[in-house]
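Read the structure below first, then the notes.
The complex is shown incomplete by one protein chain, all other protein chains being positioned as in the whole.
By letter and in written order, the chains are A, B and C; residue numbering begins at 1 in each of them.
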Amino acid sequence: MKSPSDRTSSRKSLPETDVCPELASLGFFKSQRLLALRHRGLLNPEEIDEYIALGGYAALPKALFDMTPEEIVDEVKTSGLRGRGGAGFPTGIKWELARNAESKSGSKYVVCNADEGDPGAFMDRSLLEADPHAVLEGMVIGARAMGASEGFVYVRDEYPHAVRMITRAIEQAEDYGLLGSDILGSDFDFRVSVVRGGGAFVCGEETALMASIEGREGRPRPRPPYPSQSGLWGCPTNINNVETWANIPCIVERGGEWYSGIGTKESKGTKIFSLVGKVVNTGLIEVPMGMTLREIVFDIGGGVPRGRKFKAVQSGGPSGGCIPESLIDLPVDYEELAKAGAIMGSGGLIVMDEDTCMVDLARYFVSFLEEESCGKCVPCREGIKRMREILTDIVEARGKEGDIERLEELAYAIKEASLCGLGKTAPNPVLTTIRYFRDEYESHVLHKRCPAKVCKAMIVYRVVPERCTGCQRCVQVCPVNAISGPRSQPHNVDLDKCIKCGACYEICKFDAIAGDAIYIE
Amino acid sequence: MNGLTILLGTASAEVKAKLSGVLQGEGYDVDSAGLAPDLFARLGERTLDLVLLSDDLAETNVLDLTTRIHDLHPKLPIVVVATEPSVRDAVEAIKHGAYYYLEASIPDSDLLDVIAGALELELELIEEAEHRRARRLVSFEDLESIEAIDSIMRRHDFASSRLVGVLQDIQKEMRYLTHDALRHVAGRLGIPLPRVYSVATFYKSFSLKPRGRHTVSVCLGTACHVSGGVGILEKLERELGIKAGETTFDERFSLESVRCVGCCGLAPVFVVDEDFHGKVTQEEIASILENYE
Amino acid sequence: MVSFRMNRRTLKVEDGTTVLEAARDAGIYIPTLCYHPALESVGACRLCMVELSHRGRTGHVAACVTPAVDGSTVKTDTPAVKRIRKTVLELLIARCPEVAILRELGERLGVGEPPYPLENEACLLCGICVRACREIVGAEAIGFAERGAASEVLPPFAVPSARCISCGTCTTVCPARTFELSKVDAVGTMHGDSDDVRTRKCVVCDEHYTSS
Partner (left out) sequence: MPRLTRDGLDALRAELRESTRLGAPGRRVRLTVHLGTCGLASGAGKVLDAARAALEERAVDDVVVATSGCAGLCCREPMATVELAGEPPVKYADLDEKRIVEIIDEHVLGGRIVPAFVLGTGEERRA
């Protein structure tokens, strides 16, 4: 196996160059800089040998033999790396707190948070599946820096493939003596086990996650005490996200100085985003901090498919917000996203086109959070429920004047008074959609119209007689026989029977010959 | 037979016949002794679950006997049956280590209630009692599942902190969590049952209701939501004739919505067991389902 | 010792004293529901929110779980604090419109009819009973089931628990008076109407005292 640089230098021109473009020149790949994803596509995650051959586990001996724990912490501080799980707390400072914390029992723990909860984000899954040893190597280095002897990877049970990969990686690393006692003959002991989540979004929150590892229901508790002082079983505990851990070997190997040369003033390094939704190129991208949304959506993502109009990007999942087209030149880093009312979150970027109803989207996120609230504190449990009721009324054409203000009032109390991060950020999707798309809310509330033609209560499906070829495909897919008409003649939708499932619209829209003969008004 | 043995200490043939009849009728195995030495011999030679002492044993004070048995086997419940009851004796018997003191004339049903209660306290720990009760309540076939559950817990070193993992593995093996399974786990891991119940109802991946052979999970993550995931879910509901969270009558499919399966690049997505189906349309759903028997 | 400002006064308290305890000692009113002096505080009801400023940062915290910090400033009655408490109390009243203590608090805080459809729950989900049963009684017979808005306080499987000793502690600590304990014959009825606990008679005094 050659190193990446060898491969590039050995390139020779192929006769087909004009037909076969270079990967690195393609829009999707051109602006990406792979760091956490440095081994993407190159290694078999089931073979530790491939990771080692590619230069893996090179940072570990350096951290074990050539650096003191303080020097490791300093290196991470110098790098400017911030937590990739969402809040963006400086990783080096977090490590320093855990390193300096005293443990009554002598134990300290490190945890890899792979409870990737944000719908629309899947970089943690992908990293664990594709490069589990990078995450493990980062954890061993962190454990050495903080003086921890035990670690946990807390991963969603919905990710069976990722669970298999990380479990296997741990076994192989143990066989090689890269985990366990006396690692590489250094006297340093560290063990890692996998804990599978039980299906609760709130367990991404640190105190809830720890409760879950301890075998209890994942209800957050107030902080202080912070996990760095009193975490798992009352011992100092450091929790970092998968992507954060995967960055560590690079920082140790190439230096914090080098790392801090990438990115913006306050946000260093690269960030992985999952670019999904109404965008041509969907996938995982890794770009330097500070790249604008325009570059991400249009240059890398290739813009919105089928000639639809770009409307907004949702960033940060249920805790994040919607960034409208007017802010498309926003450089993406922690600070700029926060200013726009969104958050970096774990890096989900969901592109919306004109067919997305922002009120429906807000209701979607609020219903999601209502189901995922642990129910412990009143503003989150009762407040989000009330928000969902109001938003449901609005999308089902029962909105009334004052609803928008009521949502804002609830949002204020939920944001200020909730116990944990879930509640404190829960109103963000509602607040940002009100902030940037207030006219859409007003249209729903005052005129009972859904401009994006999504809210079922306000739309009807009709056939355009001029475009209908009478192919009968919609007649066949209609589950309630609401569409009728003889072959080769324009069909008709019986509005009394129609349940607005959209099956006819779906099938007609993708039919190259007929075009959009079913439309929504 | 319920697998539990009671040692009956009485010199009276009448009492012996009456109590043995009642106990055996309830499924207990009854052994008896008429003299103190015999009683202690029995105590030494077999595993007992409870001692029922009548105060008619010759030459022996029932209170002293209680103390001696209690000292030897502090966890063995002792119930004293008094032919001549008195409040003072009752108090003394309890002080000497008896679990209960009752009148010989007590109705059979009350006697059985007391014994059932005593057996739960056999190991003093209520958790253990719950574990025992789970063992007692299950039928023969279920004893096999108890073994299976035990072997799952063994894989987790019987560590109470591994509760979530234990329940996940039980659910994977048995498709859902029975009340008995939860009781058994609580007893074995030494976790109060209410905590086990809280955990089992808090996490959405657990089901306390029977589930189908295949689980159909429709992703309703954001990318799937904006790409028609709800339409896919509704189509599946119509196709299977059940709502999300329900199981088909033939127990072939359970349908559920999940918050995000992390396969957003292929939205809309649904998952059958561990098979991901991406970029699906309502039209192809029926043919996908056909692959699962 | 910790010295900090509360409203316009300077308070000196022992290390580890919470803002709420400090306020109570100083006679400054902060409303609470899920707080109980004999139990571990969990910060669930969020009625005790106050404004805390420390080292140039200002935010809202729950007084019952926040230790007083030296040199900080706490304000218990800013317009923002009142606004938060109003919404929180309205949410609670809408959930449990029949619970007297909420109406009393409403009168004190000037909160009237909530602007939401009324439900008719008896339980505030403050968790005091659950904590009392665990921390004081040690029986741990009841716990939270489900989560979010579906949360409930229940014995396992919503059937009488062998762990319940029918002591009635939960009924006396409940701020909403959700629980009742009546002893009729061999049945002690607790916990609304959902959980009948059979009790056993004491052979000496003939009183029902514990679950069977």
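The working rule: a residue touches a chain if its C-beta (ideal position, glycine included) is under 8 Å from a C-beta of that chain, and two chains touch if they have at least 3 such contacts.
The structure presented is a predicted model; accordingly, all values stated were derived computationally and were not measured.
S.K.: Omitted chain: which shown chains does it touch?
M.R.: Displayed chains contacted by the hidden chain, ordered by label: A, B.
S.K.: In the complete assembly, which of A:42, A:87, A:328 or A:471 touches the absent chain?
M.R.: Checking the options A:42, A:87, A:328 or A:471, the one contacting the hidden chain is A:42.
S.K.: For the chain left off this view, which of A:28, A:89 or A:226 is in contact with it?
M.R.: Of the listed residues, the one touching the omitted chain is A:28.
S.K.: Please output the residues of subunit B touching the missing chain, sorted low to high.
M.R.: Against the left-out chain, subunit B lists 261-266, 269, 276-279.
S.K.: Pick out the residues on subunit A that sit against the missing chain.
M.R.: Against the left-out chain, subunit A lists 1-2, 4, 7-8, 10-12, 14, 16-17, 19-26, 28-30, 32-35, 37-38, 40-46, 49-50, 52-53, 55, 57-58, 61, 64-65, 122, 125-126, 129-131, 159, 161-162, 165, 175-178, 180, 182, 184-186, 262, 270, 276, 280-285, 288.
Heads up, the rule we're going with is that only the chains that are shown with their structure count from here on.
S.K.: Counting one step per pair of touching chains, how far is subunit C from subunit B at the shortest?
M.R.: 1
S.K.: Sort out for me whether A-C or A-B is joined by the greater number of C-beta contact pairs.
M.R.: The greater number of contacts lies at A-B.
S.K.: Could you please state the distance in Å, as a whole number, between where the Cα atoms of subunit B are centred and where those of subunit C are centred?
M.R.: The computed centroid separation for subunit B versus subunit C comes out at 32 Å.
S.K.: Report the inter-centroid distance (CA atoms only) between subunit A and subunit B in whole Å.
M.R.: The mean C-alpha positions of subunit A and subunit B differ by 40 Å.
S.K.: Please work out the Cα centroid separation of subunit A and subunit C, and write it as a whole number of Å.
M.R.: 36
S.K.: Among all residues of subunit A, which ones touch two or more of the remaining chains?
M.R.: Residue numbers touching two or more other chains: 200, 217, 219, 371-372, 374.
S.K.: Counting only residues that touch at least two other chains, what does the list for subunit B look like?
M.R.: Expected reply: 195, 198, 202.
S.K.: For a test of understanding, state which residues of subunit C touch subunit B in their complex under the given definition.
M.R.: Spelled out, the residues of subunit C in touch with subunit B are 140-147, 154-157, 161-163, 200, 203-204, 212.
S.K.: What residues on subunit B touch subunit C, complex-wise?
M.R.: Those residues of subunit B that touch subunit C are 87, 90-91, 100-102, 113, 117, 120, 126, 129-130, 133, 179, 182, 192-198, 201-202.
S.K.: Would you mind writing out the residues of subunit B in touch with subunit A in their complex?
M.R.: 159-165, 167-168, 191, 195, 198-199, 202-206, 217, 220-228, 231, 234-235, 238, 258-267, 274, 281-283
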